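Dropping the structure in here first, questions after.
All protein chains but one are shown at their positions in the complex.
The block that comes next holds chain A.
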Amino acid sequence: MNHFPSQWGKPRQENVDEYNTVPLYNNMPQSHAAAGPMTRTQQPVVTGTSVIALKYKDGIMMAADNLASYGSLARFRDIERLHPVGEHTIIGASGDISDYQYIQHMLQNVMIDQHCEDDGHTLGTPHIYEYLFRVMYNRRSKFNPLWNALVVGGVHKGERFLGYVDLKGTTYQNSTIATGFGGHLAQPILRKAVEGREDTLTEEEAIKIIDDCMRVLFYRDARSINKLQRAKITAEGFEITEPYSVETEWSFAESIRGYGA
């Protein structure tokens, strides 16, 4: 009987006496085989749900809730998923939280390297976006993706920038972006409210659109909570709100059997 599970089901080596302990290396499993075949991340573990973002008159507005789920369990309820990089860029992350934390660390290293260069240049939003795309595409090409869908928003040289990049290295830029469930639930609302009005929407209007979308997401996305943060990026810089809640309406539930009372 061979007691190494990694060798079960494989042809027996007739030239090796498995019961002989001398020399030892003859009956030890191959070191790489001991761990079984090489594996890659095949699913995210602790996850964040949708991120939504839009362009408005003064810049970019983005929102995400504060939940990190462990499967369907609402595991961590105080996770910040909007992350500033430099002075004029915000990255919103959905998907695997640990991969997102790795990305934060990686970008911080890049920003420090740039700071040390001391050549008067800093990375603007499009540069950070391009860098992220290269990393995400590279990792998927190694069959070892960073399991995220990221939204990159900011203002660079007076231009608003809003882009999406995900675990497959897919990218696109648009005046409205929503990841995950938001792509189904929030994107239609965002398109209707924003497209064609990017240059006229005021901050108040943008906040209303964002909050409306986040409310719908909270109603229908079972991996969301009603505790969220909103970020705006303008030419002056960025502002991220403290966690807040949107107004909800549940009285209809009273009249539905098996829903409320």
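Rule of thumb we're sticking to: a contact is a pair of C-beta atoms (placed from the backbone, for glycine too) under 8 Å apart; a residue touches a chain by one contact, two chains touch by 3 or more; residues count from 1.
Operating definition for what follows: contacts and distances are computed from a predicted model.
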Note = Among "EF-hand domain-containing protein", "Proteasome subunit alpha type", "Multifunctional methyltransferase subunit TRM112-like protein" or "WD repeat domain-containing protein", UniProt's protein name for the complex chain that is not shown is "Proteasome subunit alpha type"
Query = Out of A:His105, A:Arg134 or A:Lys192, which is the one that touches the chain we can't see?
reply = A:His105
Note = Among A:Arg77, A:His115, A:Arg134 or A:His184, contact with the omitted chain is made only by A:His115
Note = Residue list for chain A contacting the dropped chain reads 105, 108-109, 111-112, 115-116, 118
